[in-house]
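One chain of protein is taken out of this complex; the other chains stay put.
And then subunit A:
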Amino acid sequence: MSTIRKAYMEISNGIRGLRFHREQSSSCGSSQHETASKGCPSDESKSGTSRTSKNITHKEEGVVSSAVARLFPVKSASPPLIRKEVGNRTSENKCVSTSQSLPSSLTKSPSPLTSSCAITVQSSPSSAADHNSVHFKQQNGDSPPGSNDKYRQSNKESILNQTKLIGSPKAGIACRIRKLNMSVTGQKWAGKPETMLELMLDERFLSRFFFYFSSDERRKLCQVCKKWKSVLYKNVYWVGVMPVINFKDWGSDISKRKLCFENFQNRGFDQVCLTGAVDMDIADFINNTPNSKKLIRAVSIRCSNISDNALESIIRKVPNISRLELSNCNEVTGSGLWACLNPKIVVLTITDCIHIADDTIGAIAQLLPALHELNLQAYHVTDNGLALFDSKLNSSLRILRLKSCWEITNHGVVNIIHALPNITVLSLSGCSKITDDGVEIIAENMKKLKSLDISWCSRVTDASLEYVACDLGVLEELILDRCTHVTDVGIGYISTMTSLNRLFIRWCVQVGDFGLHHIFSMRSLRVLSIA
């Protein structure tokens, strides 16, 4: 007991020395000193709080630490005993400060004891809690500086903070507190959101959260509030999205248009669809989006009465276009395309443009050596047009879709197979003049074909399917919608195809249960469409 008492005296002396030192340099003024001498425990703790890490000198610390080390030899003293001692001491004025200061100086003590000491300090009045907690909070650094209010409310919080400070016996007080201070200012523990509202307006969280939505959903999220919009208007969220700018909608309000183009640029889209445009709109668009010209890879122009010149200007000024779509652009002519087609174009889609005819195919064949995919829907394209393809020039063409090109006959098919041997996806949907002979030619010559679409070819019968089943060994997709002459027999042929995994036989009225039985035996089938 006596040794403990002795140790306590040393500690309190040491602390007093520290306090004296501190009071000389402290910015807290004399009021705290006075209240300290009155011996009021609450004020004592206040004075304790004015001590910051900077004011503790190593020397005083050394005195205290050594005393403490003697007082609390590693893992030998029993917690209850110490608690009682400290409890006794709280009534004495001189040693009141020790009850407060003990926790901080007990850095060298073994952990079980420190926590118990800390707990006893809980008996000190609660009014001190806020100052106390502020002080310790600075040292702890585990809570954001802005959330002081929370602590002021709870007395127990101070315990929390004090226990935090008691750490490893390895380092000295000042050193450890300096380390903690550094962590406070470091990013790790600073300012994490505390309420759901804060979280939903926290940029860091939102930028990760928005990846859980598809681009489609993000369009709605942009409209929630300004913060969400600003986070979302970055190009990472808009990959693969094609915004549709409907010029008719935007009218002639220049400022709104400018804003639209600006926002378009901000989101860094790499594709765009312009509808309802006239020449001026195209020029407007090009002039107002200087930054995105390099980014845009795909342009789609629909329902627009733009002239050849406008088309030429957009292709020229947006140099990286690799995918072009023209749909319902009735003023674009073949010669226009001759003038502007750029060899960088890899995917070309032309639908519903009345001036497109055979000479366009010539232009395509000649000017686009790297063309990989061609989707054409043109009512005036004939077999001769298809003859304009050249096997050497267009060897890269893999996907050819001639939808509703109803002038095309079996001759056209012959032209295709001669010129384009590498085709893997062929669609002659709606080419109603194609007959079984045509399909036979395809089957015999296009061994690499992976997808064949002969839907709406009303002259195709079961014989075609026999050819297909025999020869197209790697065919994966077969579309026979509305082939009204196909019956169960034909389906029987198809069911022998082992590589087929997608089959579409909608509106084939003659296919019945028997045919379906055959289909069910197909192991490889993944997609089946029947209507």
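By our rule, a contact is a pair of C-beta atoms (placed from the backbone, for glycine too) under 8 Å apart; a residue touches a chain by one contact, two chains touch by 3 or more; residues count from 1.
Quick note on the criterion: contacts and distances are computed from a predicted model.
The chain absent from the displayed complex carries the UniProt protein name "S-phase kinase-associated protein 1", chosen from "S-phase kinase-associated protein 1", "Electron transfer flavoprotein subunit beta", "Aldehyde dehydrogenase" or "Phospholipid-transporting ATPase". The missing chain, though absent from the display, is touched by one residue of A:Cys273, A:Leu393 or A:Leu528; that residue is A:Cys273.
When the missing chain is restored to the complex, the residue among A:Cys222, A:Ile479 or A:Ile519 that touches it is A:Cys222. Subunit A residues in contact with the hidden partner, per the touch definition given at the top, are 111-112, 114-115, 140, 142-143, 147, 150-151, 154, 156-157, 159-161, 163-164, 166-168, 170-171, 176, 179-180, 183, 188-189, 192-197, 199-201, 205, 208-209, 211-217, 219-226, 228-229, 236, 239-244, 246, 249-250, 256, 259-260, 263-264, 271, 273, 298.
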